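Okay, handing you the structure first.
Complex shown without one protein chain; remaining protein chains in place.
And now, chain A:
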Amino acid sequence: MPPIISISKLSKTYATGHHALKAIDLTIDRGEIFALLGPNGAGKTTLISILCGIVTPSEGEALVDGHDIVRDYRAARSLIGLVPQELTTDHFESVWSTVTFSRGLFGKPKNPAVVEKVLRDLSLWDKKDATIRTLSGGMKRRVLIAKALAHEPRVLFLDEPTAGVDVELRRDMWALVRGLRETGVTIILTTHYIEEAEEMADRIGVISKGELILTENKTDLMTKLGRKQLTLNLQEPLTAVPPQLAGHDLALAKDGSELVYTYDTQGDRTGITGLLTDLAAAGIHFRDLQTKQSSLEEIFVGLVSDRP
């Protein structure tokens, strides 16, 4: 099945001369959750804005379900829902009317049943007659999602969807996103919260200085780039790593009471057996041990900071 989004050599240079995107190539499969990570100013929002029609690309091509976003913009945009980063709502409108407006704007006939379902799914039904300005920030965020879903899009862009929302709402949104994916909606989200990408995404793209520096299946990425650490809680603290253990990648922590061994999960051998043998031979005993895999955040920081 062809990808739902296909981007080829997409570039954007603003009138100021700022080169926000540099020849981006990317495909996104149907029904996947794709997380776009990157520091501030990396080009995440520019990329989303181009795909949604808010920003004009300078070069390159992008197709949404085979429809060119410039030449065939009506067909392309009718498939897309966008939840912007900022809480930009019509403050004086009611929840019901603003969501109904969004459906009409995307050329869909009135369908109160669809609007009701969207509002119920987002726990907004009780607030349907409320004026938006009276809602909390979290509720306003839900309204923006409801507006984006009102025309039943096949692709949903979430630009920093949980920025500034509390933990409970964040969890609710993650559940909502998973629920949408189950109905076949493709979700592309940008986030600063690595935890969010780690929790939800099937695939990760990392963008830095306008360049897509990698796209990778999340699990593969963590396996490939992730390092594991074995921490041994020693019975007796050490002042230095003994010379007979110099062949292992060891470091002391917590005033010598912990010995930390770092190893590559992709290696043929982890070296743990050899280490434990050498520890026993050196007369070093431990009370407890635990292993920890590097988080996506650590991987991300490593990737971005390695860039010139």
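Criterion: a residue touches a chain if its C-beta (ideal position, glycine included) is under 8 Å from a C-beta of that chain, and two chains touch if they have at least 3 such contacts; residues count from 1.
Assume contacts and distances are computed from a predicted model.
Between the names "Transport permease protein", "Rod shape-determining protein MreD", "Carbon monoxide dehydrogenase large chain" or "cytochrome-c oxidase", the one given in UniProt for the chain missing from this structure view is "Transport permease protein".
Among the residues A:Phe101, A:Trp174 or A:Phe286, only A:Phe101 touches the chain that is left out of the figure. Only one residue from A:Leu82, A:Val118 or A:Ile145 touches the chain missing from this view: A:Leu82. If you put the missing chain back, the residues of chain A touching it would be 14-15, 49, 52-56, 73-78, 80, 82, 84, 86, 88-92, 97, 101-109, 147.
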